[in-house]
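One chain of protein is taken out of this complex; the other chains stay put.
The chains carry the letters A and B, assigned in the order they are written, with residues numbered from 1 in each.
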Amino acid sequence: MFEHNDPNRIQLNSSGQLRHFLTTEGLSRELLTEILDTADSFVDMGAKQIKKMPLLRGRTVVNLFFEASTRTLSTFELAAKRLSADVLNLNISTSSTSKGETLKDTLMTLEAMHSDMFVVRHADSGAAHFIASQVTPHVAVINAGDGRHAHPTQAMLDMLTIRRHKGSFEPLTFAIVGDILHSRVARSQIHALRTLGAREIRVIAPKTLLPRHIEAMGVKVFTDMREGLKDVDVIMMLRLQKERMTSALLPSESEFYKLYGMTTEKLAYAHPEAVVMHPGPINRGVEIESAIADGPRSLILDQVTNGIAVRMAVMSMAMSGQVVEKQLQHPSAN
Amino acid sequence: MFEHNDPNRIQLNSSGQLRHFLTTEGLSRELLTEILDTADSFVDMGAKQIKKMPLLRGRTVVNLFFEASTRTLSTFELAAKRLSADVLNLNISTSSTSKGETLKDTLMTLEAMHSDMFVVRHADSGAAHFIASQVTPHVAVINAGDGRHAHPTQAMLDMLTIRRHKGSFEPLTFAIVGDILHSRVARSQIHALRTLGAREIRVIAPKTLLPRHIEAMGVKVFTDMREGLKDVDVIMMLRLQKERMTSALLPSESEFYKLYGMTTEKLAYAHPEAVVMHPGPINRGVEIESAIADGPRSLILDQVTNGIAVRMAVMSMAMSGQVVEKQLQHPSAN
Partner (left out) sequence: MFEHNDPNRIQLNSSGQLRHFLTTEGLSRELLTEILDTADSFVDMGAKQIKKMPLLRGRTVVNLFFEASTRTLSTFELAAKRLSADVLNLNISTSSTSKGETLKDTLMTLEAMHSDMFVVRHADSGAAHFIASQVTPHVAVINAGDGRHAHPTQAMLDMLTIRRHKGSFEPLTFAIVGDILHSRVARSQIHALRTLGAREIRVIAPKTLLPRHIEAMGVKVFTDMREGLKDVDVIMMLRLQKERMTSALLPSESEFYKLYGMTTEKLAYAHPEAVVMHPGPINRGVEIESAIADGPRSLILDQVTNGIAVRMAVMSMAMSGQVVEKQLQHPSAN
């Protein structure tokens, strides 16, 4: 009964291991730390000549992208291939699903092909949860971004990057800057940072790009960069989701850059050892100054490297969690 | 001489083994049974964690799709990858082949790259046969659907599904329902069912969707579902090939559904243990009622699972038939 009341319980098997990865919300500190520890080992492997592990050998991973994203698709494709999985990329535009077959039929068909994992990207919030609730047992679902809801692998690669550079979360103050309103990344970051014990989390944005009641998530709200960045240790810039914004919310790119773009001048407001992050792709001169993006305090490329490692980690952990669950339920089965 | 007069002889090597798979027509009961037996073993493998066999390791399979079909392409891609082949997907639209290079040149170029197998889908009837007649020895051709002619892997996955559920073909009565006129699936099903010893085969369709002289294929023709489904054991629905129909042939989707759609009411006309099949993707409420599609007598998802297994079977058998032929012709060669 409890399990059905907890929307995030769907992510865990009956032993409490990860079996889907849909959101950072509601996952325990132990589990997030396990993801980071597992990813850490993959970071080291990535630097080797032979970047290949047999953890998903003979498994079929389907990248089910209802929303196009070459970059995110590439990272999941590479992660799956480095785990030795067979990979099927399906770009399912709205038009093709409306061509008769329902989403449920698409899922059931892919399951009947003995797919083991769906990596889902969708413009609708909740799509990955819905799919996880619909799939047959033993298929793992990884959320690669759903609407404004969550982008948990992005948040966890940010956590990994922070931990590798700063050691721990407890003593640090974080600022998330930009279009908080439309950002699934910001939501996933805030949940992860709180669970991992961040001392203070701030969001900095113009009023028009702040969701109502954002304070309820446990963050401090600022509309001014000078105030918001004071003594901050980690600055997490967001992308301007141009395609999601109506012009009414934002006067112009240059206006945004002047007020909220990350520049050398504004970086000086923060702690002298503050680092700057950005999920990419970056818009130079709109969200971030090149001197910052390419400078010694930028962790942008570390984020990319860690992104492959985090994806390998959650893919292998979720697959393993499904196997354990299957064994618990059918002790004699394969 | 005889061999040249038999258009299907091209499918076999000089020992009578499969070397291409172009049509179910003209293949012996023994050979069709061998395909089903081989596929049976792959069905069991598909349920395992490691769904990987080295039968096509180091081989190059080219999916040569002149007619787009994400779903069929995915099944062949997965089947080839699970056999450990290297896979190249080529979507060749009419426009690009008309951009100078002839079909023959495309084939010769791919052969010169040491491709081992072409999986061909084409809007023209006879395309797969033509390609098999043109390719260099040792390249196997698999027909993934050619015009109105044949779709033999679809027919064989249907046969496998029937055999796994009913045990044998001899005591059963079959009904194929829908757009018989445009259906390559129906043609391939009828040939396979007759060869495998089906007691009775019926086709049920409006007169406008029935080919002339269809009785010559050894089927009984019905235009009324109540009569046609009487005592039937297996009901094989067809897709409405909307893109192939002119409005003149079919008044409307709702009219079709009323007369020929598979509903609980019409299923009651058939044998009490009758099963329902459909090649997918299904159009709910046009060809089939959801209560049937998702009900206990639907074999639709088994068909998908068996589709991967049948494709793995014909791919590995045809490749093996080519190797044997090569050894017979060049005993000293590799």
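What we mean here is this: a residue touches a chain if its C-beta (ideal position, glycine included) is under 8 Å from a C-beta of that chain, and two chains touch if they have at least 3 such contacts.
These numbers were taken from a predicted model, which means no experiment stands behind them.
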Touching residue (missing chain; options A:Ile201, A:Ile282 or A:Ala313) | A:Ile282
In the full complex, which of A:Ser28, A:Ser74 or A:Ser168 touches the chain missing from this view?
-> A:Ser74
Touch with the missing chain holds, among A:Arg19, A:Arg59 or A:Arg82, for A:Arg82
Residues of subunit B touching the missing chain are 57-60, 86, 88, 90, 96, 100-102, 105-106, 108-109, 111-114, 116, 323, 334
Identify the residues of subunit A touching the omitted chain, counting contacts across the whole complex.
-> 46-52, 70-71, 74-75, 77-78, 81-82, 280-284, 286, 301-302, 304-305, 307-308
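We take it that only the chains that are shown with their structure count from here on.
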Rounded to the nearest 5 degrees, the rotation mapping the CA atoms of subunit A onto those of subunit B is 120
Where the CA atoms of subunit A average out and where those of subunit B average out, how many Å apart are those spots?
-> 41
